[in-house]
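A single protein chain has been omitted; all remaining protein chains appear in their positions.
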Amino acid sequence: MAYRKRSLSRRIVLYVCVLVVLGFVLSPYLLGIVTSFEREAELVGRPPFPFKAISLVLDNYMYILSYEPFSLAFLDSLMVAVLTTCFVMIAGSMGAFAIAHLRFRGRNFLFNFVVVVYMLPALAMLIPIVVLLKELALLDTIVGMMFAHSILLLPLMTWFLIGIYENVPADILEALQMDGTSRIRSLFREVIPLSRFGFFLILVFSFVTSWNDLMFANTVGIVQVKLLQPRILEFMSGARVLYTQMAAAGILSSLPVVALAIVLQKQIIAGIMKGAIK
Amino acid sequence: MPRLKAESRDAAILLSPFFVFLAVFMIYPLIASFYLTLNDIALSDLKPVFLGIGNYVELFSDKLFQQALLQTLAYLTFHTAVGVPFGLAIALLFNEEFRGRGFARACLLIPWATPPIVAAMLMYILLNAGFGPVIYAFEIAGLLPTQYTIFGNPDLALLGLAIVSLWKSSPLFAFIFLSGLQNLPSEVVESARVYGASSVGIFRRITLPFLKPVLAVNCILSGILALSGTQAFDIVIGITGGGPGYRTYMLYFLAWNQAFPWNRLGYGSTIAYVVTIIAVVFALVLLRIWYRRK
Partner (left out) sequence: MTSNISTGKEKNLAEQGTDRRKFLKYGAGVVVVAAAAAAGYYALQPAPAPPTPTTTAATTAATTTAPPPVTTAAPTTINFYTTGHMGFMYDVGRLGWKPVERYMAANPNIKIKTMVDSYFDVYTKESTTFAAGTYAWDVAYTNGILLAEFSVGDYWTPLDELGGVPPEVIDDMVPYARCASSYKGPEGTLYGLPRMYEIFTLMANADILDAKGIKFPTSYEEFLEACEKVNDPKHGVYAFEVGLKQGYLLSPYLCFLHGNGGSLWKNDNMQTVEPDSPESIAAVEDMVYLFKNFMPPSAIEKIAFVEASTDWYNGQMVFGLFYGWPTMVVTDPTAKIKRVYNWLWPGKKKIVRSASQTASESYGVPRTAKYKKEAWDFIQYLSSREVQVQDTLGMFWKQENEEPIPSYWSYMTDDRFKAYPMNIILRAQLAQSKYRASRYDQRPSYGAYAAAIEAEIVNALTEKKKPADAMKDARDACDKILETEYAKYGGGYWDPWTEMQNLGSKIDKLIDAIPVEDQYKFPF
């Protein structure tokens, strides 16, 4: 990209705008970090933080890190998120490849169908899903939770993957077929390596969605499976809302997803660029 | 046509996990929940009373439903009509060259990645009347009375929630726009400039048309988030719980509220279905506009 020389005043305006936007985007999170190191009495007493000096304490984090169920919930959420991501990537890739590159009856219908299905609100299906999982003896299990989260993800991820696969030039596939390689083999040998950027998008999106889910985590998980977001909701019990501790728990629970998104942001952009969004 | 048959067979194999999952975990629950909407049923005793379309009929004369519908549409409109252009503006800004651009872009993902209830709580800490720094800043500047409340104000609460969801969504839209802008070849822009086109002209004639598909995707995403995604539920329940009065009741929240705390599963499912219909209509309308402009 050719570098355009800019006058000083325009550069100042640019940086000011950038800082304002960054302030808007980051301020709640930064304030949350500060809050998590505050004492509750100081948080609630006026004037609030930037207008008075506060003493920073580690108590909130100690509290939370020493509470075993929190760590267990963290690990459970991690496991569910990883499993969900794998399932969605595998099932979605296979289906998307078929829709993108193979010709069969009902292909166009299925393409549209995938999009529409994504619209369906999870709430409407919540109770039947709970009953269904119970009938399959999957209620309150990690696998059951994985299926529940996949409901939120599979249609959209498949849609993204269709777009990604369509970008793989058909000639490569033609060449492979003339060699006698089956379509399925060609999927693994050529298509996936060519579209690896798209996978990062799917990975991050699936992980974040699964990690952040509250509704299914709350109803599908009862005794054996306790996930992280309901744990944070615990802070809003009837008898208390301790913002400082909730902030600490919130920051801790958002670290993995924020880190993942930031570390992989280049790959995500590449994935979108390569045509996941069409 | 042997090739078509072979492809169909391969397609069937590849599609099987996807299709089985869809049928079992999405189609079946959807049909089952439709069955629920035809009944009056409570979770506490699970004895259905068949109503036919009774729930739907009741919906139309329900004042709370009408209020929630209007509030949902207002919220949806704000979320899309303000959020998406705002995201575009941020994207254009972050498309320029400046130091720390990579860092700034990475920051755009933080609001989306933050878990929704955490985000709701963080925004409440920022904006609340008692100890929120924003209100206090206005207060000492003399622009607002002491402890001015947004979320406790019936006229402003919905706007407050809309701003919270704007914070959560606009950076995501910006990020997606940015990714789309990466595809815009800079030579085109450069040559236009050389020929004397103004920045505004470039934007209108080159950038905007190029971004049409991305724009459509963002609008659809905005609709889904505002109607039935986390913006519709987690944020409401985390900050106002539907209040003050019924001023922040939105359809998705109302559906949950009727199904669970008010123990009317059939009626709640009915409202959820109405949300589905609105979402589908919204998406179809947008797709139509997009296809036509092509």
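Read from first to last, the chains carry the letters A and B; within each, the first residue is number 1.
The criterion applied here is as follows: contacts are C-beta pairs under 8 Å (C-beta built on N, C-alpha and C of every residue); 3 or more make two chains touch, one makes a residue touch a chain.
The structure presented is a predicted model; accordingly, all values stated were derived computationally and were not measured.
Peer 1: Write down which of B:Ala129, B:Leu181, B:Leu211 or B:Ala255 is the residue touching the left-out chain.
Peer 2: B:Ala129
Peer 1: Spell out, residue by residue, where the missing chain touches chain A.
Peer 2: Residue positions of chain A that touch the missing chain: 40-41, 43-46, 63-64, 66-70, 100-101, 106, 108-109, 111-113, 127, 130-131, 134, 139-140, 162, 166, 169-171, 218-219, 222-223, 226, 230, 233-242, 245, 278.
Peer 1: By the contact definition given up top, give the residues of chain B that touch the hidden chain.
Peer 2: Given the touch definition above, chain B has residues 23, 27-28, 30-32, 35, 42-46, 128-130, 145-149, 151-154, 213, 241-246, 260-263, 291-292, 294 touching the missing chain.
The definition used in the following text is that only the chains that are shown with their structure count from here on.
Peer 1: Could you please state the distance in Å, as a whole number, between where the Cα atoms of chain A are centred and where those of chain B are centred?
Peer 2: 15
Peer 1: Given the complex with chain A, which residues does chain B contribute to the contact?
Peer 2: So the residues of chain B touching chain A come out as 4, 6-8, 10-15, 17-19, 21-22, 24-26, 28-30, 32-33, 36, 43, 90, 93-94, 96-98, 104-119, 121-123, 125-126, 130-133, 136-137, 140, 167, 171, 175-176, 178-180, 182-183, 186, 190, 213-214, 217, 224, 227-228, 230, 233-234, 238, 252, 255-256, 259, 265, 268-269, 272-273, 275-276, 279-280, 283.
Peer 1: Going by the contact rule set out above, which residues of chain A touch chain B in the complex?
Peer 2: Checking each residue of chain A against chain B gives 1-4, 11, 14-15, 17-18, 21-22, 24-29, 31-32, 35, 43-51, 90-92, 94-95, 97-99, 102-105, 107, 110, 115-125, 127-129, 131-132, 147, 150-151, 154-155, 158, 182-184, 187, 208, 211-212, 214-215, 228-229, 232-233, 236, 243, 246-247, 250-251, 253-254, 257-258, 260-262, 265, 268-269, 272-273, 277-278.
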